[in-house]
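These notes concern the structure reproduced below.
One protein chain omitted, others in place.
After this line comes chain A, so read on.
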Amino acid sequence: MTELSKTGAALGEPAPGNAPDAFLAVRDLKVHFPTDDGLVKSVDGLSFQVEKGKTLCIVGESGSGKSVTSLAIMGLHRLGAQGKHVQMSGEIWLDGKELVSADPDEVRRLRGREMAMIFQDPLSAMHPYYTIGNQIVEAYRVHNDVSKKVARKRAIEMLDRVGIPEPNKRVDGYPHEFSGGMRQRAMIAMALVNNPELLIADEPTTALDVTVQAQILDLIRDLQKEFGSAVVLITHDLGVVAEIADDVLVMYGGRCVERGSVDDVFERPQHPYTWGLLGSMPRIDRETSERLIPVKGQPPSLINVPSGCAFHPRCPYADIPKGDVTRTVRPELQQVGGGHFSACHLSPEDRTRIWTEEIAPKL
């Protein structure tokens, strides 16, 4: 890791923080969008880190800021003048380089080479006018000074690697000629063509059938093992999380409410929202309990995030802490165990009691 900090120092950052040890580190990231209706605080102070070879899953409902976070890491919020369309602050460290303050050209050189992204809907993420091969070749040649022929060979090799049958024929196919699962494989091939060290997958399997989902998750896992990349996977499906994650980050209203290893979050969750998510999932592996335990109400608007704890209007335990604290004071992430953090006003005793006595038996 010394190598990383060296590069960080070499860049001579103005450094409000020093280059971290982790491969990817996000510190106090804020992404706000000014709109006519007010400031949309999509991400409001988010921190996490991912090591190489590890998978972080970001879970949350729609509008919790998961996708905005991933686009921020990829540097895709910069379209238009800073401050007019988007206001970003905080730090994103990738392999010792800080990206938020970096020159857009520099980020562009990293994008696709060191970090790549898989999108939810491969049909709209690919260009319908160009063949799959063309698009992979382009992605490869942007970062590698090679002839078209070499690049095409590489494209075929990648299509083969992700399990597309007859890759030397399919390379000349158009996106619409591929089925959903095949398209997603082609997209993964495109993302991995430059052996990126960070792979961000935004709901990569949401549009797919379960049988295909299983294939794609297996593929991502295999490729991660092979290339040792860090993976950030964004999803709303806790089943997928349990399947693939090393660490889990639960987002609500643009902030992290709970973070920890996958065992921590599933076995000893410490936030009422995480309980809510676990309780509202029907389980295939169990005989039906009578009813699901839904979270009441609606996810918050990111323009008017509730004061205090953003979850308090939906939290069944908001009245337990004394006084108005849940309505007035925003809870900060606190360590509740080794590497396990939660942002909740409930005392640790209350949380343990509620989880073991009220929630866990009903799941």
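Just so it is clear, a residue touches a chain if its C-beta (ideal position, glycine included) is under 8 Å from a C-beta of that chain, and two chains touch if they have at least 3 such contacts; residues count from 1.
We take it that contacts and distances are computed from a predicted model.
Enquirer: Since a chain is absent, check the UniProt entry for it and pick the matching name: "YCII-related domain-containing protein", "Peptide ABC transporter ATP-binding protein", "ABC-type multidrug transport system, ATPase and permease component" or "Phenylacetate-CoA oxygenase subunit PaaI".
Expert: The record names the chain that does not appear here as "Peptide ABC transporter ATP-binding protein".
Enquirer: Thinking of the whole complex, not just what is shown, which of A:T35, A:N195 or A:Q298 touches the missing chain?
Expert: The one listed residue touching the chain not shown is A:Q298.
Enquirer: Out of A:V43, A:M117 or A:V240, which is the one that touches the chain we can't see?
Expert: Checking the options A:V43, A:M117 or A:V240, the one contacting the hidden chain is A:V240.
Enquirer: For the chain left off this view, which of A:D37, A:D103 or A:D285 is in contact with it?
Expert: A:D285
Enquirer: So which bits of chain A touch the chain we can't see?
Expert: Contact residues on chain A toward the absent chain are 61-62, 165, 179-182, 209-215, 217-218, 236-243, 245, 262-263, 266-267, 276-285, 287-288, 291-296, 298-299.
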